[in-house]
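Note that this complex is displayed minus one protein chain, with the remaining chains in position.
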Amino acid sequence: MSTKEYFLPRSAGEAVQLLAEHGPSLLILAGGTIAMPLINEGVSFPERVMGLRHAGLSGIGQDGGTFTIGACTTISQVLAWDAIPTLQQAAHNVAGWSIRNMATVGGNLFAPPPAGDLAVMLLALDADVKLANSTSERIVPLKDFYTGFMITALEPGELVTEIRVRKPAGETVYTKFGRKKANTPSVVTVAAHLMLDGDTVKDARIALGAVGPHPFRSTKAESALVGSALGEETIARAATLAAEECEPIADAIASEWYRRKMVSVILSRALAQLLN
Amino acid sequence: MTVQDLKVVGQSVLRRDGLGHVTGKTLFVEDRSFPDMLHLKMVRSPLPHARIRSMDFSAAENVPGFVRALTYKDVPKNIYTILCLIGVGPDEEPVLAEDKVLYVDQPIAAVIAETEAAAMEAVSKVRLDLEELPAVLDVEEALEPGAPILKDWGTNYFIYDYEHGQSNKCRKVRLGDVEKGFAEADLIVEGRYQTSPIEHAPSETTICIAKPEADGRLTVYTNTQALYFSLDNTALILEIPFQKLHFVGGTVGGGFGGKVDVITEPIACLAAMKTGRPVKYKFSREEEMRASSSRGAWRMYYKDGVMRDGRIVARQVTSYADAGAYNRHTPYAVTKHAANVAGPYRIPNVRIDAHCVYTNRQPGSAMRGFGVTPASFALEVQMDKIAEAVGLDPWSIRFINAYRDGDMKPHQKVVEDATLIEVMQAAAEMVGHDLPAEFKKMSSRESEEGSDG
Amino acid sequence: MAKVRGTGIAAVNYPTGMNLGGDPSQALIHATTTGSFVISLSSTDLGQGLKTVIAQIGAETLGVPFDTVWIDTGDTDTGPHCMGTFASRATHRVGNAVVQAAQEARKTLMEVAADELEANPDDLETDGEGNIRVKGSPDRSVAIVNVALAAHFKYGKTISGRGIYSKPKSGVDPDTGKMDPDSTEAHACTVAEVEVDTETGMVTVLSLKSAYEIGRQVNPELVRSQIGGGSFMGMAHALYETTAPYYPAIDHAPTDFSEYLVPGPAEAPETESVVLEYPSSTGPYGVKGLGEMTANSPIPAIVNAINHALGVRITDLPVTPEKVLRALEEKATAH
Partner (left out) sequence: MASTIVSFTLNGREVEVIAKPLVTLQTVLREQLGYTATKSGCKKGGCGSCTVLLNGDPVMSCLLPVADIAGQEVVTLEGITPVDGLHPIQTTFYEKFAIQCGFCTPGMILVAKALLDRNPHPSAEEIADALSGNYCRCTGYTPIVRAVQHAAQQMATD
């Protein structure tokens, strides 16, 4: 192990202090499921590492009408929390059991595609992210948190401390489509939240994963839905627009061509679940 | 001896190693550790085809725990071919790359360090100056004029039969007169089939630990599938007497053919000899997937002459095995393939041309089904195509052509122990497919036309 | 959502061993004075169960209980030469060597027992429970441990045996390919049933039903283990596995299990198999090789089932969902 120091801060305050002290070269581990493989494999040789397991950032609480999910809450803890069933479903679709016991909600925001599926559901739920540095905190909508491939709105010295989400007012649906039934990398992940007034879509949030540099909202699909009656034609139009709008990755699991096709098929199927 | 007389054979006695497995007490290679053990990691090529201009170890040498590096200059007989033990030649694969690399992740230099982490860090600091060369990745493109030539002898294919004073560009199998068969056939059915390279993906990656002993010998703990094969090749590469080596193994965390190469032992032994200390060389999962050999990909072209009643009267197969950059076991797999690619069918006229072709990819080698798995895939999909062409169902086309004891196989071996008909009859019964009476009464023991029943 | 089903069959042969370079294996057996027998080898158990089936073959030939036969293998200082575990050869080759070694050891065992029982060796039999008795006179019996002790301390004899299996090396005729590369042929026929989602191209293997013929089963549960694992591997090869997802290009070569796609327990199809036994003339107790063949019939059976379901002819492995969709598009434009 070439790492010279491993810090285990006992509070969020201590964590951001360490971050301020050591700057951006301090590697941050939450669950360790993204960074540890790179260290074990000899891809990354960090001199200083900070582990957040004991920084008091784990657990789910409530702040008025908002649920607060500590950044180091494990995926398994989310799976055991039943306030938002589609979020539970999304948690169940992350990796295998042992990884879910380690990986965290905050860490999942930094997983490069095709991973990072939980965030797709969080985007559809219009979640916010709380960021803290050694002097202040701020809240950023998750949709503005992602700014590029492996780039976020996080400023130097800042740490994600909390994910904030409200109980969905409308209907939600989530589908992670992979080539295996369990523990599968994503071909495309789809999450949607629709406010319906009768058949008419009043508001729509359509989030996609594994088909862009990061999880994102398909504004074109959303526009196609809002104001229209939710029916097969509307769904088909939204699905086509989402497929046009996405920028799928190509990897060992699926090509760009196949992922784009599946955006349309899987989004259509997901939205069709909300018919009637 | 009849089944009734057998007391132990035929009984499902519990596994001898079962208690060790379920308690975790089975000792795999990596479960042994020795004081003073060093770790070896490999500097590998980032490019599929390149000339090596220079290597610079100065930054690597400064990594705490660095012990030493090994290059091809340290390897006594650096160029080898694993099947030299059974007369296959010429030597063509470097243990460590010399002036060029032919595939991504080809080993170039070994780094020995006090810890695995130090070895990995030192590897990351070795600077390579490479000149990228055009790569050839497709087997048929590799055989075209103008393709970059990978082998010193000037071809991108293995030369067969040099031991007979011939230089054949493929393994040939000939039975009867295939052109006459095509001329007589009612129709011709052709097909192109392609398989993909596949990783053995054993749970336990390839590993060995070489340990110098007081008497000057080396004990090598290894998960090779073939102890003597590994021992003999290691001695030849190191140019040391065979009896200097003592190989210990026999317990392997999955092989599937991937541990028949002799890849870790020679360099680990060399490292142990140079340092006088035990040396562990274990593939990471990434090395197991990308650097260790794979099941090679195959491309096969079938051309069959078929009668309207379904009989195949002529079969021509042209196959290209993608050996990747080096021989490993592929020249031998091609021969096994050539003997079996016409399938378990009675076909009077057969022509097989099976090529072993080099490309700039990780070497193919042995894997479960060695040359026959791709053949079985291609020919059984082709059988369905023939069935459709003559308007028969998939069962009928196979029964009509099934080989029986006494038939002649394309490689001129008389068929014995045939039971193709019997397994098809049993499978049909399993799925409730009612076979016509003529197929139900067929037997592999009746080789004369029309004599059954 | 359109789901269609198809059925496909494939029938295959598989050769046992490969002796174009010579393919020998040796075994040594000796009795200890504790009543056990040790079989010394340098062969490798890859998980298929060689250490178990070789002990069974040794016990059978010696006529002694299975749990008195020990396998000492995996050491080139103590075990005689073995080519290795590959080519579906181990049970056949090593088994033959063990039979030969056990026969030699048994001969001395019976001679010493005959001296102890004051009988003719030809009149003796082993009871399979650790004793040697006079045929027809069960009360005239001696424990094998006592025979071993007597051989060592009283008669100065070793109860031991040497065995080798060696099929003459075959060459290949350069012009005709005439050769004799193997020792026998095993066979298999698989019927696969699949369901294909025509919108996603996803294939689900519903069932694999197979008949295998492997000469003689030494251990039926270990045979089932090979069949189960091998047919699953065949399914994985047919639908998922590749180190070059864009072959012949080398882009996106997988580096770990999140990129190298292999199915998991949720993908395991319903698998049923029957095993036929037509003992071979060359194998120990009629054995043929099994290990490799088990992956071979499921692959084309699954591909044929997909082609049957869709009315297309996909001929590239693995049959990914993308290839299914492209084949369907090609079919649609052709019509």
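Brief remarks on what is shown
Going in written order, the chains are labelled A, B and C, and every chain counts its residues from 1.
One rule holds for everything that comes next: a contact is a pair of C-beta atoms (placed from the backbone, for glycine too) under 8 Å apart; a residue touches a chain by one contact, two chains touch by 3 or more.
Bear in mind that the values here come from a model prediction, so they are computed numbers and not experimental data.
Across the whole complex, the hidden chain's contacts among the shown chains comprise A, B, C.
For the chain missing from the display, the contacting residue among B:V22, B:I149 or B:L187 is B:V22, taking the whole complex into account. The chain that is not drawn here is touched, among residues A:A153, A:A182 or A:A272, by A:A182.
One of B:P48, B:P202 or B:G371 touches the chain omitted from the figure, and that residue is B:P202. By the touch rule set out above, chain A reaches the unshown chain at residues 1, 3-6, 8, 29, 31-33, 36-37, 39-41, 49, 51, 53-54, 76, 95-99, 101-102, 180-183. Chain B residues in contact with the hidden partner, per the touch definition given at the top, are 12, 14-15, 17-28, 30-31, 33, 200-205, 252-254, 256, 284-285. Although one chain is not displayed, its contacts with chain C can still be listed: residues 46-49, 221-222, 224-225, 228-233, 256-258, 262, 264-266, 268, 271.
In this section, only the chains that are shown with their structure count from here on.
Comparing each chain's Cα centroid with the centroid of every protein Cα atom identifies chain B as the most central. Placing every chain at the mean of its C-alpha atoms, the farthest one from chain C is found to be A.
Rounded to whole angstrom units, the spacing between the C-alpha centres of chain A and chain C is 47. Taking the mean of the C-alpha atoms as each chain's centre, chain B and chain C sit 18 Å apart. Residue numbers of chain B whose C-beta contacts span two or more other chains: 285-286.
On the chain B side of its complex with chain C, the touching residues are 1, 3, 6-17, 48, 83, 85-88, 104, 137-139, 160-161, 164, 166, 168, 171-175, 191-199, 201, 224-229, 231, 245-257, 259-260, 285-286, 289-290, 294, 297, 322, 332, 335-336, 338-340, 343-344, 352, 359-362, 366, 368-370, 372-373, 376-381, 383-385, 394-395, 398, 402-403, 410-413, 415-420, 422-427, 430-431, 433.
Contact residues on chain C toward chain B in their complex (touch as defined above): 7-15, 18, 20-22, 42-47, 49, 51-52, 55-57, 59-60, 63, 65-66, 71, 73-77, 79, 81-87, 128, 172, 174-182, 184-185, 187-191, 209-213, 215-222, 230, 233, 237, 241-244, 247-250, 253-257, 260, 262, 272, 274, 276-278, 280-281, 285, 288, 291-293, 295-297, 299-301, 303-304, 307-308, 313, 315-318. Of all residues in chain C, only 1, 199-202, 240, 242, 245-246, 252-254, 256, 258-261, 263-267, 320-322, 325 touch chain A in the complex they form.
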